[in-house]
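To keep things clear, I will list the structure first and then write my remarks on it.
Excluded from the complex is one protein chain; the other protein chains are retained at their positions.
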Amino acid sequence: MSARELPYREAIREAIQIEMQRDPDVFIMGEDIGSYGGIYKVTKGLYEEFGPERVMDTPISEAGFVGAAIGAAMVGKRPIVELMFMDFSLVAADQILNQAGKQRFMSGDDFRVPMTIRTQQGAGGGVGAQHGQSLEALFMHIPGFAIALPSTAADAKGLMATAIRMDDPTMFIEHKTLYAEKDPVPEGEYLIPFGKAAIRTEGSDITLISYSASMLPTLKAAELLKTNHGINAEVIDLRTIVPVDWATLTASVMKTGHGIVIHEAHRRGGVGAEIAAELTQRTWGTLAAPIARIGGLDIPIPFSPSLEAVWHIQPEDIVNTALRTLKK
Amino acid sequence: MSARELPYREAIREAIQIEMQRDPDVFIMGEDIGSYGGIYKVTKGLYEEFGPERVMDTPISEAGFVGAAIGAAMVGKRPIVELMFMDFSLVAADQILNQAGKQRFMSGDDFRVPMTIRTQQGAGGGVGAQHGQSLEALFMHIPGFAIALPSTAADAKGLMATAIRMDDPTMFIEHKTLYAEKDPVPEGEYLIPFGKAAIRTEGSDITLISYSASMLPTLKAAELLKTNHGINAEVIDLRTIVPVDWATLTASVMKTGHGIVIHEAHRRGGVGAEIAAELTQRTWGTLAAPIARIGGLDIPIPFSPSLEAVWHIQPEDIVNTALRTLKK
Amino acid sequence: MSLSTQQLEEAYAEMLRIRGFEERAQELYAKLHFKGSTHLGIGQEAVAVGTRLGLQDGDLVAPTYRGHAYALAWGMTSFSLFAELLGREAGSNHGRGGSKHMGSAELGVIPGNAIVAANLPIACGTALRAKMDGDDEVTVVVFGDGATNQAAFHEAMNLAAVWDLPVIFLCENNLYSEMTPIKDAVKVDELSIRASAYGMPGVRVDGMSVGAVADVVSQAAARARSGQGPTFIEAMTYRYCGHMPGDLCDYRTREEEAEWKSRDAIEACETLLIAAGKTPAETAAIRAQVEADLNTAEAEALASPLPDPSTINRGAAAWMETSR
Partner (left out) sequence: MSLSTQQLEEAYAEMLRIRGFEERAQELYAKLHFKGSTHLGIGQEAVAVGTRLGLQDGDLVAPTYRGHAYALAWGMTSFSLFAELLGREAGSNHGRGGSKHMGSAELGVIPGNAIVAANLPIACGTALRAKMDGDDEVTVVVFGDGATNQAAFHEAMNLAAVWDLPVIFLCENNLYSEMTPIKDAVKVDELSIRASAYGMPGVRVDGMSVGAVADVVSQAAARARSGQGPTFIEAMTYRYCGHMPGDLCDYRTREEEAEWKSRDAIEACETLLIAAGKTPAETAAIRAQVEADLNTAEAEALASPLPDPSTINRGAAAWMETSR
């Protein structure tokens, strides 16, 4: 497969476009995604290609249209729903957590919900406490959704296509600060399985585990560790948090003996807690130090740049934690 | 303080009653809580004592009346809101997580939200997938609420009174299977601070950490461990999960070298993950085995009794995990 | 749409079957054959049966937790419902759902929903599919008077209206949401006025008359099928039983109950049948047949096995881990 550079937003669009061309049951709906092309322009051009019936603008009724997507999915469609900001998932939380994720089980496998919820998250740039949250832990805890949080354009394309084709509900969480990031992206149909982490940098001293936009400070920290301290970090991109690729994580931590999980979401009760607790179980005996966690501070996201910078994870936070973990 | 036996539901009622007598700004609202006294009869008699203005029946509008409680709290009231089943918190999730928990911070400390959300959770008895969930992890992850999950009538009384008097939002999570459980409960004003765990059984071999109704199988497991295996478990009741009493937990695990966290909520991304990850950090070097976690299975709660029994934690599950942890 | 004798007879049998089922469910619960509450529609049968009569094969229904009547009216067997109530493997949902969630993909029954009003948006979705695919299938979604105060009601009503969806919003106004009288929950006298907020027709109908219900439903269905969009129907009805087991109904008067029971839909239907020439012996025979069938189904369900615990994964997605 040949690849060309494409920004993250366009890679996602391409996956949706190809899936809509392949399967007439795929459609997408959300607020201002039609002729406007979406606030972050992910759906730009789809309206022109597929028309208002398959690229549907909705009223500001998240619970309503997520529910409508569930219903359509239960009778054979493959809807994609855009939630403009992930924070708005909370006005649709009942439909997402009590409905979509439970229909198949409660019906004794009589109904399935092949729906994809697309949304974007992330602080940074003054979006504040109600437009920047990273809420993936909520959707990980309650069984129902497979969840992807791609950090590269290629992953975004491959995981989006897989999500759309899956027979159970998936949540596809983009990050607002990644939309313009470019990567080589394979052309045509391209699928990446859920549950397969990517080793971004090989290393033998410590395993850094992250996903989504937090991969950026994590990769930066790995560089700093190497350059300034001669430490070889292995950097793993989880890609999906449901399911988690335990095999890759376990093998890496067994090799390095040290691990840190890094994510932008609040640390308390975050995905890092699950990874750290479970990995500790799985690698006990080879661990040389407790697995550390780094997350957003345990307060709402502040608006002011001087406070937002403290709230956010910096590469130095990761470096310092690595040094502490390695007792250097 | 003298104490008499009182069921859990009456202990909660007594705390509310005393606080309503003390402070005219305290009021309570919810569905069918007035003359009917609430589905689980917690508010029985309050309507007669305080009248419809302070014991308010509401339409089926959880987002609406949680929001109204927030607004009232922002201008000086101390509302208590009953959410009939915790599962219904999801239709009010925006008000709870995006509004109540953030107002104080976003306003630069200009507004406070001294509101208490009371609700009940718990599987068992065929309540099924939409009426039995334990969702505390969701509300722990997003900063905002202090969260209590009492397991005894006395704790329920003391923690409820504290919750009502707190100046920030609190969530008070009852368990439907505990309402009829009796304990000695102190009379009159009685307060238990948040963040103070209770050691229910002292022991030196392994620390069992739990809360709410899962204390019952946990205490039973401790008995079985003692009787059948000569193992002395220390049993700790967390009482509040925000804040967590790290000092008590750390001291215990440092003493025993082993720990298990047990809760009814799904294990993945549950409170147990946070406790295990953090305790591992805090007790590293004294830990003889990884801290284990036991939770509800990672599927919606099944209705049928034969499946519900498997979904639920049994004392034997805890015993087996303890034996495995202790390598016995 | 006035009902033929044949239709009246079918409606009569169906309402009897529903009531007989509900009464047995009540007893099974009282005798501790199952747990976890159940919400019965004794007294409300005409709404479900009239609705089904007003529709066509292939039309979908999305009921509430008080959904047995619709499941039966849509052709699900009483055996599969008894078995589901009892949590048996042979139940409509293989025991995974229970009383509140009975459904059938084959028969067009979207599972009942235990969250008030949550099936309204979902029904917009099934209707959206029909519209997208150019099928003339209609979805009817059922909910109570109290549900009209819940958020999802509003968003679904508006979506259906603005998208001209082939959906019928069927409100069973039984005057109470649990123990709260509707007059304490809304300030309007008729709920049907709520339709006007969405530019949707709203109509109130006597829910104790199976013919009247069939009538308005068939008109709404015709509207929906011709692309004119949704209709809101407020069917005035009454549940003779409590909201749930143990509810003593002390929030309403015995007089009110008696007044509604005096207009019982099954009795009214029997009177019509007699007037149409049926003999009391013939109606008694229908009753007896329904009773016998229900007895058989109940006994068979009671004799059928619970799910094997090792099959707990049925209906779980591949990535749900169920080991402890």
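So that you can tell them apart, the chains are marked A, B and C in the order they are listed, and the count of residues begins at 1 in each.
Criterion: a contact is a pair of C-beta atoms (placed from the backbone, for glycine too) under 8 Å apart; a residue touches a chain by one contact, two chains touch by 3 or more.
Note that the coordinates shown come from a computational prediction; the quantities given were computed from them, not determined experimentally.
Enquirer: Which residue, B:Ala73, B:Met86, B:Ile192 or B:Ile299, contacts the hidden chain when the whole complex is considered?
Expert: Missing-chain contact among the listed residues: B:Ala73.
Enquirer: Can you tell me which of A:Thr43, A:Gln103, A:Thr116 or A:Gln130 touches the chain that was removed from the display?
Expert: A:Gln130
Enquirer: Quick one: say which of C:Phe21, C:Phe153, C:Tyr176 or C:Trp260 touches the chain that got left out.
Expert: Only one of C:Phe21, C:Phe153, C:Tyr176 or C:Trp260 touches the chain omitted from view, namely C:Phe153.
Enquirer: Touching residues of subunit A against the unshown chain: what are they?
Expert: 31-32, 35-36, 39, 57, 59-61, 63-64, 87-88, 91, 125-131, 267-268, 294, 297-300, 302-307, 309-311, 313, 317, 321
Enquirer: Considering the whole complex rather than only what is displayed, give the residues of subunit B touching the chain that is not shown.
Expert: 27, 53, 58-59, 61, 63-77, 79, 94-95, 98-99, 103-111, 143-144, 146, 168, 194-195, 242-243
Enquirer: State which residues belonging to subunit C touch the missing partner chain.
Expert: 149-155, 158, 161-162, 184-189, 193-194, 196-200
The rule we apply is simple: only the chains that are shown with their structure count from here on.
Enquirer: Calculate how many whole Å lie between the centre of subunit B and the centre of subunit C, each centre taken as the average of the chain's C-alpha atoms.
Expert: 36
Enquirer: Need the CA-centroid distance for the pair subunit A / subunit B, whole Å please.
Expert: Using C-alpha averages as centres, the distance is 30 Å.
Enquirer: Of all the residues in subunit A, which ones touch at least 2 other chains?
Expert: As it turns out, subunit A has residues touching two or more other chains at 63, 94, 98, 105-106, 143-144, 242.
Enquirer: Hey, what residues on subunit C touch two or more of the other chains?
Expert: 91, 93, 95-97, 101, 113, 115, 151-152, 315-316, 320
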